[in-house]
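Just below is one structure, and these are the notes that go with it.
Here the complex is missing a single protein chain, while all its other protein chains stay put.
Order of writing sets the chain letters: A and B. Residues in each chain are counted from 1.
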Amino acid sequence: MTTKALARGALGLLAAGAVLTAGAAIGSDDGTRIHWGPYKVGDKRSGYTYAGAQTRAMQDDDFQNPAFLWLERGADIWETAAGEAGKACADCHGEAEEALAGVATRYPIHDEARGKLMNIEQRINWCREEQMGAAPFKWESEDLLGITAFVKNQSKGMPVAVSIDGPARPFWEQGKAFYEQRRGQLDMACTHCHVDHAGTMIRAETLSQGQVNGFPTYRLKWQTLGSLHRRFRGCNKNIRAEPYAYGSDEYVNLELYTTWRSNGLPIETPSVRK
Amino acid sequence: MKDELETGGVSRRTLMVSLGGGAAVTTAMTLVPGLSLAGEAEVQAIIDQMAEGTPVDGGVELDLPEIAENGNTVPVTVTVDAPMTADSYVKTVMVMADGNPQAEVARFNFTPACGTASASTRMRLAGTQTIIAAAQMNDGSTMVGRKLVKVTIGGCGG
């Protein structure tokens, strides 16, 4: 299963490969015409289109992409029994590539039992605690990053499609309010960089639209895989605001809002960013 | 799916604009006061130790980004123009960074079985600096290639 699922990820990459090759070849020039293929949908531009040629090349090749070290760990976790129930993810869900195709495109979802949202990490830990009788993985642990990236990778290439209808709506509204709220000593909202000034320079860097379709992502800066909530915390610290906790309601609501902004862009997990 | 006029990442032109606009680019070196850096002399000492006779410039190609997106992970490929036969082959290529605390980054040790003297890795760079690759042939002769890499500290990426 392990190799099959990973091979499928590679296949998904092949589909995008033709486009990427062209992009990588031209992208090193400035102001040239770049055909971004699946990485640009309407006005939405993946962080991929803001990355340099070398960074894009690292993402394009599953083998050069260091995130696959974590995905292999995730593939192992999928098949390894844990907890009092003595069950592995695969015992209930079966083959990951069948069970999980498209699943990540819909998260975060509204969870009726908890009366709030649930993202992929929380769903994985819910399974561990409730179904497997196993201890939850710690946030930002290698295990949780590995299994999350593995789960999301099964939807690679499929468009993000979170629902903000019905019970999810108020949480989306809270996420939107967070996104637009000025905060921190710099008194900045997410919108100032990622909506009003996307595409312009902040010091030596081009501001992106802050699309989230590639998380967990391997950042060159971090030299490791990291979650969307780690990125939220980094952004909040950059504007000298107190970061919220991993998995906090604030960040999960924000995750729904930012993921909704990315609706239509293909899932790239695991992406590589600067 | 039409062509678009767009730029990926930090282009040279936009960086220059940014530089001209207020010298916004700095390097990690200035952020680490008191850090002692390798410098050109240390690089030269390593080359002199390797070389039998006078090192020659050229024949060593360094494939590096002109501007590294982040100094923590900078891809580098070094390729030496050499036949790689039992009689004439590249034995070692020492990759060095003169602006890092220690000059040595990686030493690739080749054999004729490699067929071509080319290897890649990823390195950490403390700031804008010159990368030097010294290639020693099996007869002891040494060739040297150099390339400048700019390392930027961005608004959020640095």
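Worth pointing out:
Basically, a residue touches a chain if its C-beta (ideal position, glycine included) is under 8 Å from a C-beta of that chain, and two chains touch if they have at least 3 such contacts.
Here, contacts and distances are computed from a predicted model.
A chain of the complex is left out here; the name its UniProt entry carries, from "Sulfur-oxidizing protein SoxZ", "Glutamyl-tRNA(Gln) amidotransferase subunit A", "ABC transporter ATP-binding protein" or "Peptide/nickel transport system permease protein", is "Sulfur-oxidizing protein SoxZ". One of A:W36, A:Y50 or A:F68 touches the chain omitted from the figure, and that residue is A:F68.
Listed for chain B, the residues touching the missing chain in the whole complex are 35, 72-74, 77, 84, 97, 100-102, 104-116, 118-125. Contacts to the hidden chain, counted on chain A, fall at residues 63-64, 66, 68-70, 72-73, 142, 223-224.
By definition in this document, only the chains that are shown with their structure count from here on.
Look at where the CA atoms of chain A average out and do the same for chain B: the two points lie 32 Å apart.
Of all residues in chain B, only 1-15, 17-18, 24-25, 65, 67, 69-70, 72-73, 75, 152-158 touch chain A in the complex they form. Residues 23, 27, 29-37, 40, 49-58, 201-207, 219-223, 234-235, 238, 274 of chain A are the ones touching chain B in the complex.
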